[in-house]
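Mind having a look at this structure? Questions to follow.
One chain of protein is taken out of this complex; the other chains stay put.
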Amino acid sequence: MPVLEKDITSWLREVVKPEEFNEKNLKTSGVLFEAVVAQNKIREVAREFLAQDYFLESLTAVDFAECLEVVYHFNRWSEPSRSCVKILVPKNDGKPEDGRWTAPSISSIYKSAAWFEREIFEFFGIIFTDHPNLKRLLLPESSVIFPLLKSFKGEPAGSDVTQSLKLMKEDTEGFQILYPQQVTEQATKHKRDYYLNLGPQHPSTHGVLRVLLHLDGERVIDAEPIIGYSHRHHEKMMEIQTYVACWPNMGRLDYVGAMSYNFGYAVLVEKAMGVTPPPRVEYIRVLTTELNRLASHLLWAGTFLMDLGAFTPFFYCFDDRENILDILEMTTGERLTYDYFRFGGLDKDIHPDMIPAIKKFIPEFKKHLKDYDGLVTKNIIFKKRTRNLGILSKEAAISYGVTGPSLRASGVPFDLRRAEPYSIYPELDFNIPTRSEGDVYSRYWVRMKEMEESLKIIAQVIEKMPAGEVTLGKLPKNVPKGEYYSAVESTRGLFGMYLISDGSLNPYRLKLRTPSFSNLNSIIHMLPGCLISDVVAVLGSIDIVLPEIDR
Amino acid sequence: MEIKETLLTTDTQSLSPVSGVANFFKVEDVFNMARANSLWPLTFGLACCAIEFMAGGAARFDMDRFGFGVVRPSPRQADLMIVAGTISRKMVPCIKTLYDQMPAPKYVIALGGCATAGGPFKYPGQYGILEGIDKIIPVNVYVPGCPPRPEALIAGIMELQRQIKSKEVKGTMTQAVVHDSQDNRPAEYKNAISRVEFRKPPTPPAAPSPENKS
Partner (left out) sequence: MSLLHDYSYVLGFLIIGAGFVIVNTLLPLLISPRSRGANAQNPYESGEVPIGGAWVQFDVNYYLFGLIFLAFDVEAAFLFPVLIVFKEFGFAAFYEVTLFLALLSLAILYAWKKGLFSWR
């Protein structure tokens, strides 16, 4: 820990001496500065950032003709200070299979880097030295492709069937050869502990997540989440499509909270193009996003409580959610996977019946919130099951890069709507609910309080909504050349997008920094020592949606 | 009363109908009616369509009143597999194992565009998904949509019920139908650009020039 509060910029310039250094504008490009450092200095840089309480927001790579660029984004809770540090990995006319593209790993410093680096290894072929577990993350283990390289021009048609048949054959062999082997091995060792797959098909509704639990009786010794069962190649797809054609992707990443993803994409491209949407558009955007936030929290509450065994709140929450979906369906036509926003505006104006419907909905929903309070929040069984369970400390939160309500339940009032405001959020009056314990109960409590705050925002927006147009007309189809980063507060945390545009009609590289990717890692820290029934409670409380992790 | 022939096979069971005052159901019809009216789905949500499946089970749409509300997490106890969501290639062996582990008679519904034919994630040269579940397991009913409304799901299951009662499907394993991918669009993959070129500041937009080459 440094004795004096050194400014990170001056420390970088004087001590590390980067090869390139550019000061940038936080409003137009999303970062304070960007620096290119030598490969052997990156660990020192990461240590200094960690010492100054920065968390690793995003780690990605970009494929250029002569080298690969590994891009680190660091950010802080206290004030908006996103910093971009890059290292270059020269290609030397090699191929990824040679294994000569290497970079140092920072996973011993930032624990969230472990998964980011595995993903970069899988998609680009860069080998990170000293990484504890450099295996493929999202694609099957037996894959040989490096998809996000520009030299990868796609698989031939019909390859899905051939690869599927190959994978099914490997699986059957696993049952016939590998499993009996392991059974006899286990039997001869007389150990007490065993492995259990909380597999891809399980009744919890978070999607297809596999958690490999190492158990001793009922207690968890170790947990390893294995993802990739929902990988739908959004990033590669978006490099081939035009910017406008990427809107449906934004609706399907986090399908329960899709409006905030729409918001992020709109803010990103409007920042890049340098346009501001009309005022009515801003109000409608905030209105629909907050309604969607309510619907998403209700879905989370229903399924989380069902995992714990309470069936009644499931039906109540889904019924309330259906009312909200009716309101949003009036305007957008969709119930779930919205793509309602457009660059500089919206798809169409809101339906005239929408605001009266919302005015009718708000007092009814406030009554229901009181019901939930009495039914669940004050319930002694619920309290006994969730208090002092799955505690997430602030140090772990920095190391794992946790954001969103899970972070606010550990005592950190970090919300991008206040920390790095966008749209009309500075003019609205709402609080950031925070709670200091960091256990499962706190995360539940924070989300219930956020629902009340969203209701407040909706009431204010309806009062103040101006009349006007909802579109800026025809905008150019390509985005000016450059690098842009923008982040919004989605229902699960900080959703960041990093765009590299070469001035053409398609994005050159669009990295999606999804909040659940970092949040899920924190279960490695929270699960050891829990009983099996607590595993489900902890997994439910961090509120993940698998397709946004696997992208 | 004459029983002309009594066949006790594993697949069908029929006593010849008795002509007389009353009209007797064939035993097989009774079994089919029982199977159709109490389908037990397997909880198998993969992606967005799973949320519509859950909403279908919740209070407003209520699948339980049709008989298919008893959702079983274990394939040994289920007889209907509703594949809801995109099938990524890593998930394929899992699906096949689960399908094998279901006891016959078993039925499959492909819910949503992704399970039918790849959905919005099908583009030329895609590397991650399986375009449609009917490439590896036989499907009885396809419910299109992205995502389909819960009413559409209920309509799909009722169509399956009709098929079971009219004996169009038997619920045994058959060969999967492998459709060829029909996407012949040319792929538009671009090459990598040079970093040095990229870092140069963009040329100022000269007003009369027609295009802006970066």
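We call the chains A and B, going by the order they appear; numbering starts again at 1 in every chain.
Here, a residue touches a chain if its C-beta (ideal position, glycine included) is under 8 Å from a C-beta of that chain, and two chains touch if they have at least 3 such contacts.
As the structure is a computational prediction, the values presented were derived from the model and not from experiment.
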Worksheet entry | Contact list for the unshown chain, restricted to visible chains | A, B
Worksheet item: Given the contact definition stated above, which residue among A:E155, A:D171, A:D326 or A:E452 touches the chain not shown here?
Response: A:D171
Worksheet item: Which residue, B:A36, B:L80 or B:C94, contacts the hidden chain when the whole complex is considered?
Response: B:C94
Discussion item. I'm checking contacts with the chain that's been left out. Which of A:K191, A:K359, A:K464 or A:K477 qualifies?
Written reply: A:K191
Fill in: Touching the absent chain when the full complex is considered, from A:R136, A:H202 or A:H351
A:H202
Response to the item:
Against the hidden chain, subunit A presents residues 171-172, 174-175, 178-179, 182-187, 190-202, 210, 212, 216-218, 531
Fill in: Missing-chain contacts mapped onto subunit B
8, 10-11, 13, 31, 74-76, 93-101, 103-106, 170-173
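The rule is short, and it goes like this: only the chains that are shown with their structure count from here on.
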Worksheet, complete the sentence: Residue positions on subunit A within touch of subunit B in the complex are 63-67, 69, 88, 138-140, 145, 147, 149-161, 163-164, 167-168, 170-172, 175, 199-203, 205, 207-208, 228-233, 236-237, 239-241, 248-249, 252, 255-256, 299, 302-303, 314-316, 318-319, 321-322, 335-337, 480-482, 500, 502-504, 506, 508, 546-547, 550
Response to the item:
The answer for subunit B against subunit A in the complex is residues 42-48, 50-52, 54-55, 58-60, 71, 73, 85-86, 88-94, 96-98, 120-121, 123-131, 135-136, 146-147, 149, 178, 180-181, 183-184, 187-196, 198, 202, 212, 214
